[in-house]
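Removed from the display is one protein chain of the complex; every other protein chain stays in position.
Note that the chains are named A and B in the order they appear, and that numbering of residues resets to 1 at the start of each chain.
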Amino acid sequence: MKKIFLLAVIILCGEIFAQDASAPKSLLTQRNVKLFADNLFCQRDFLRSIAEYENYLKYCNDDTVKFKIALSYSYMQKYSEAAAKFKLIDKTSNYYQDAYYEYYKNEFLDGNYEVFKTFFTKDTVTQFSDTGGIKKLSYASLLMQDDKINISEKDFLSAFNSEEQPYAGKFYLEKTNPGYKKPLKAALLSAIVPGLGKIYAGELGDGIFSFTLWGLSEYLAVSNIKHKHWARALIFSGTSALFYFSSIYGSAAQAQIYNAKVDFNFNVDFKSFLSSVNYFLPKEPDFCK
Amino acid sequence: MNSGKIKYIFILAAFFFISKNIYAQNELAKQYEYAVSLYNSEKYFDAITEAKRLAFFDTLRAFAYPANELIAECYKQGGKYPDAIFYYKKAERYAKNKDEIYKTKLGVIKTDILRKATGQAIKLIDELKCDTTLNAKELSYWRGWAYIFNDEWDAAAECFDSIDHNSPLKLLCQKVEKDKYSVLFAKVVSVFIPGAGQFYTGNYLSGIMSLGWNFLWGYISVNSIIENRVFDAAMTANFLWLRFYLGNIQNAEKFAEMKNLEITNNALIFLQNNFNGEKP
Partner (left out) sequence: MKIKKTNPIKTIVLIIAIISSVNLSAQTDWERWGKKENPYIKENKFIERDYALKGDNITDLTAKLLIDGYWFFISDLDGDNCPFYPTCSSFFLQSVKKTNIVQGALMFGDRFMRDANVFNRDKRYHSYMKGKLYDPPDNYLIDKKKVREPFVFKNKEAK
């Protein structure tokens, strides 16, 4: 009995004093890895939670974990990785429906609008039967692209419900009639009166200053010619010519800056609208209540 | 015999339970050592993962202080100063004694110095100084560093002087203060003689050209007035002379500031790369 006792003591002590520089195995059991990963996930420490979840998946197949890995990528705004991970989730999984929505949402956020093109084929109606949110998203994707829209306003609005229609209609109108300024028109206006094109392109102050500077150097050129100060006449003729042609060029450039701002503002407004309605899709499951 | 057996079994069972508890503690200690070993091999990101794992499984919070302090140190080494300060403050909440609290506060001070939030660092040092007089020398030392990073070299020299009259840091700070140019002097002399400030800072070519331009436009302006061409005089004086005159003053100021930046940066580079004493 004494021997058994001593042996037991030695074994226990041996376990207590065994030391080496690696993580103790008891913290790396399947269950503990998942517990820790869940904790990291809820702390929004997603890169670390992904690493732990991937480690966990080496031992067992778990759809929840796979879904959470994809969700982690999505939260970190790594949309293409997220989309790829959501696509891998099996049809038999409980999370298939959520993953299906999330896949399209992440492709949309990634700017990969190609995936929505398949919805605009002949059998659109059957495809859209159970995925109203994705139908809306694919119509929304049309507004995010540079190409012209081939769908009539009525068709476009039919995808949305009565609450969303006023917003959708407003964005459709803004996209189809963006109110661009024409660079050629701006240039022509400035050719007639220097600076007029700038006023047309939305920069009143620049227009006035262009006209003033051109006018001043034109006046100085003419008056110096009258007084036969040839050197000065040459300098001011040169600057007035530079100002004249520059204001033509600058007006065209300003029109394009205006247009870029129109596009930018449209994208910001439209994206914040889409995010406020969660891209028309059901909210992703919350694992950290 | 029978009662003896029971005694043995009882002792063994008791030992088993006690050791099981020690075992759990021991596992955590092992985990802490693992995290520290990662820190020592400069794998800071992974060290944080392991320290977080430790903190998560440490339900009794026996390692809450060292784990969070380690995380803070890792972030500091990675140059992620706001995160470092967040975890120092978290560690402070779990500190068990005054020394540990002091250590975390010192960590915040050093991080503040590194991220050049010197005002906050000095404020913290002042607070600590009210608490204790034990570490007065150490606090003066870091106050000196804070002043260095705030470009107050004479104040820094005073701090180091209070620790040791022959401190190499004191000598360095005094030398920097002595070498620095006076921005105000450079500006003022350039107001009176265009180019003089540039000469003071050693930018002779620029000084000569400034003087030349000011002389030329001044001459033309004055000449125009003498010849009764008021419009020309006004134009030259306003658009050319004034422009180069103001440019000359701006340049004197700029050159003095640039030289000072060079002097202080050289000292800072020395401190970062060649200084052997304790650094933040």
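The rule is short, and it goes like this: a contact is a pair of C-beta atoms (placed from the backbone, for glycine too) under 8 Å apart; a residue touches a chain by one contact, two chains touch by 3 or more.
The structure displayed is predicted, hence computed values, not measured ones.
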| item | value |
| --- | --- |
| Options A:Y100, A:F120 or A:Y249, residue touching the unrepresented chain | A:Y249 |
| Listed residues B:N40, B:N223 or B:Q250, member touching the removed chain | B:Q250 |
| In chain B, positions touching the absent partner | 42, 44-45, 48, 75, 77-80, 82-83, 86, 114-115, 149, 151, 206, 209-210, 213, 243-244, 246-248, 250-251, 254, 257-258, 261, 264-265, 268-269, 271-272 |
| Interface residues of chain A (partner: the chain not displayed) | 43-48, 76, 174, 177-179, 183, 202-203, 205-206, 208-210, 212-213, 242-243, 245-250, 252-253, 256-265, 268-269, 272-273, 275-276 |
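We take it that only the chains that are shown with their structure count from here on.
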| item | value |
| --- | --- |
| Gap in Å, rounded to a whole number, between the CA centres of chain B and chain A | 37 |
| Residue ranges of chain A in contact with chain B within the complex | 1-2, 5, 8-9, 12-13, 15-16, 19-24, 26-27, 32, 35-36, 39-40, 45, 48, 51 |
| Chain B residues within the chain A interface of the complex | 4-5, 8, 11-12, 15-16, 19, 22-24, 26-27, 30-31, 33-34, 37, 49-50, 52-53, 56-57 |
